[in-house]
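Of the protein chains in this complex, one is absent; all others appear in place.
By letter and in written order, the chains are A and B; residue numbering begins at 1 in each of them.
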Amino acid sequence: MNWEIVIGLEIHAQMSTKSKLMCNCDASFTSEANTHICPICTGQPGMLPVINKQVVESAMMIGLATKCNIRKLNEFARKNYFYPDLPKGYQISQYDKPICENGSLEIDVNGVKRTIGITRIHMEEDAGKLVHAGSDNIKDASYSLADLNRSSVPLCEIVSEPDLRSAEEATAYAQKIRQIVRYLGVCDGNMEEGSLRCDANISVRPKGQTTLGTKTEVKNLNSFKAIEKAINIEVERQIDILEEGGEIVQETRHYNEATNSTKSMRSKEDAHDYRYFPDPDLVPLLIDDAWIKKVQDALPELPEEKKNRYMNSLSLSEYDANVITVEKETVAFFEETISFGAKPKDTVNWIMSEVLGTLNQKGIELSQTKLTPKLLAELLILIDKNTISGKIAKTILPQIIETGENAEKIVAEKGLAQVSDQGEIKKIVEAVINENAKVIEDIKGGNPKAMGFLVGQIMKRSAGKANPGIVNELLNELLS
Amino acid sequence: MNDILKLTAIEISKKYQTKELSCSEVTKAFLDRISATNTELNSFVSISEKTALETAKIVDEKIAKSQRLALLEGVPIAIKDNMCTSGVATTCSSKMLANFVPSYDATVIEKIRNNNMPILGKTNMDEFAMGSSTETSFFGSTKNPWNTNTVPGGSSGGSAVAISALQAPLALGSDTGGSIRQPASFCGIVGMKPTYGVVSRYGLIAFASSLDQIGPFSKNIDDSAALLSVISGYDHKDSTSQPNIDTDFTKISSQKEIKIGLPKEFFANLDPKVKELYQDTISILSKEGIIFEETELPSLEQGISTYYIVAPAEASSNLARFDGVRYGYRNQEAKSLVDMMELSRSEGFGAEVKRRILIGTYVLSSGYYDAYYKKAQQVRTIMKNDFQKAFSKYDLLLSPTTPTPPFSFGEKSNPLEMYMNDIMTIPANLAGIPALSMPFGKSNNLPMGIHLMGNLLEDQKLFSIAKKIEQILGFNIQNPYWEK
Partner (left out) sequence: MTIDKKTVEHLAKLSRLRFSDNELVSFTKSLDDIFQYANSLQKVNTDGISPSAHAIPLQNVFKEDEVITYKDIDKLLDNCADVENHCFKVPRILTN
């Protein structure tokens, strides 16, 4: 049978605020257990929550960036369940009144563009972390230790419609979400530290069927690779069951990256009924148009907008516009570089190939080098003015990255400036012609490769400094 | 018996200013009274003699230097044991928290400490404030000083008894459905529940968050208003705290004509003796020019049903944090997490607490939410509207505080029967309005309270009219226990 894959993603993005959602503890990551805690986030008796305003604005920013409607009357609800990493016995979340609804996002997989619906985005607090002793898995652990540093750290949960049709699309969607929250500066997108976590709701159905098949929810997808692999393996599992005439059990499954398999998380003790109700300790949150407009006006330019602008007013190709906008840091570097007078197209090429290539080899990030947009612009302008050739420029780039010296200084010190003096070049050209009589004959016999050899010899003798345009001009003149 | 004990808080304050009394002397007198009577009454679960006397010393130094004292500065106070006191056990009279020592102060405690009011000790209560008789305390029940075979009411029974038996001139209680006003009525004293949000709930161990409110116990209205002035005020740590309130409740506003509504719905189930006393009182007050009118607030009939859905719903969630993991009682034999949680909670909580957790869990569970929880919240809206309508016509609403005189230990063994006791007091919590109980007479030598409800944020007006009524009725608080 021909199966259609149906995927919806729930992405938990940790807001990079200074303090937690409901208390004033430091919200940043630390490996020292229970050092970012207080009576409120450890659920001590009598303690009360107060909402961090910045989280509300961050959630609004994500919503506006994904074309959501912002809800005017918001409410926080309690989600009740017992677990040792959940200090109050309930999680403060939003239930039937999430802050953002009905948004969408465009993804592009191999040139095919699709619009993915966003059902809702809501604010909630994170739970703490459990370390299982005596085993790396919860089942065999002899006991567990609760570290509540993460308790009440702010999250935005971004829930997509079941619009994704392949693991590739799901991955592209997750990457797009990461790109947006990073552009907005509301989440660092660090998947290894858990700043961005993803659960996938997966089902399959016969092609053409309109009703949804029974879904499973696969958790613990901590990298884009994991998202892709877990979806593929789960889809395969479901199709196998259905093709053998079996039925899918609606359940939560855990993805194990080491074994590349998913496993049921059901346990006999579970009786699920979260008993959501409005948190009586918190008051409603009213968002008026003026507030929305203020946040909207302060939104940074988003990847999609940048891309269009680059294509329209900087005449970049779609490919170039795409690659340069992927990462927030790269695009910022690009914009600053062209602000110093470098040509956009050259700048894209240089950043994407030479700069990032060199940094990759060294295993460092753009932010960690001495290379500044100004230094790069100066280098590119030297090429543009024919002061040095592109080839020479490539040879001095590592030095700029290393030392932060400017290109002009390096060129001057090393005497690398291009020679454009006709007389000087003519001497070299004549000498090379005299020494290569055989080659000259080949050229005259119509062998084009021979001409290249000749140019190479001339450049070599000039230590790469001879202006190639003048070399060609003189060769043509002397050989005709 | 030491005459100091009979003084009101304001009188004590005055005698500090005139240097007739020292704070240490006063504090010592009450501490002595507590140690002489607590074995019999069991109104205190812990006594903090040392810190109380330390505070008194600070006040005495100020008195010696003739420094001006703030309102009620240096007046000793007793605290219901559900308000967190840093470094001092805060138990909610539960086995669950018998050894719990908070590392923080409730906002009210911070205010009391900043005002140098010696804290005499923590008072007994129904476990987690769930009850109307102080019989559900893990530390045993508290006795009513008027008759020790009688309950003092609850849940703030210990605090009410502390005033009634002259163990403290002032006390704090908390009121979720009548837990200040009903014991005040049973003990012949004044107990007041402010407008919701006038006093911060930060550090009050929650029973039902949308209903809980801390309030004062005292011998008379003036003391009550003064104590509310000390403990009230906006608190940024409590999102439900009322901003921009005038916290001077001691101002008396006089008005020519006082119009009081008598809700018809409360007359139906009155004990004949209570009814008689109530009608006599109304005729006395009428003669003094107060205008009474019977009125209808139909939703009041749903008070108990609404309350016993809303309060347990919130409680079931509020009490989920007592899971043995971070603090509180833990069963040490349990071999698995679920065992540990279930055994700790089953052994740490008493029957009434468990009952309310079950009720609350039921009304929030899927399939029952709309029929119970949501329905109750809708009726709550109707009730708020009924009150708004009534207060557009009347300054106050009046009724007895309880439908019956104080009852004996074990008399109300059926939970529903016990719940019925709160029929007059519950609506004020659901609507958030201020209300108080003050003594208005005796039945079988047991005191009875009259219940006044005011409009939202009109706490000051409530005190003003209550003071007038107090002057007219001139009820003598004195009870037989005073001479013991």
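One rule holds in what follows: a contact is a pair of C-beta atoms (placed from the backbone, for glycine too) under 8 Å apart; a residue touches a chain by one contact, two chains touch by 3 or more.
Owing to the predicted nature of the structure, the values given are computational and were not obtained by experimental measurement.
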Candidate in contact with the missing chain, chosen from B:204, B:359, B:396 or B:435: B:359
Contact residue for the chain not shown (choose from A:8, A:189 or A:280): A:280
Chain not shown: contacting residue from B:30, B:44 or B:100: B:100
Of A:42, A:238 or A:262, the residue in touch with the unshown chain: A:42
Residue ranges of subunit A at the interface with the undisplayed chain: 17-19, 24-27, 32-35, 37-39, 42, 44, 50-56, 75, 82, 84, 130-132, 138-139, 141-148, 267-269, 271, 273, 275, 277-278, 280, 282-286
Hidden partner chain, residues of subunit B it touches: 99-101, 103-104, 195-197, 210-211, 236, 239-240, 242-243, 299, 301-302, 304-306, 308-309, 316, 320, 323-328, 330, 332, 334-343, 345-346, 349, 351, 354-355, 357-359, 361-362, 365, 368, 371-372, 374-382, 384, 414-416, 419, 429-433, 456
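Note that in this section only the chains that are shown with their structure count from here on.
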Inter-chain centre distance, subunit A versus subunit B - centres from mean C-alpha coordinates, in Å: 57
Residues on subunit B engaged by subunit A in the complex (per definition of touch): 82-84, 90, 92, 97, 100, 102-104, 106, 201-206, 208-210, 236-240, 313-314, 316-317, 319-323, 325-327, 337-338, 341, 361, 364-366, 369, 373
Residue numbers on subunit A that touch subunit B, as the complex places them: 39, 42-51, 78, 80, 82, 84, 87-90, 144, 146, 269, 273, 275-277, 280-283
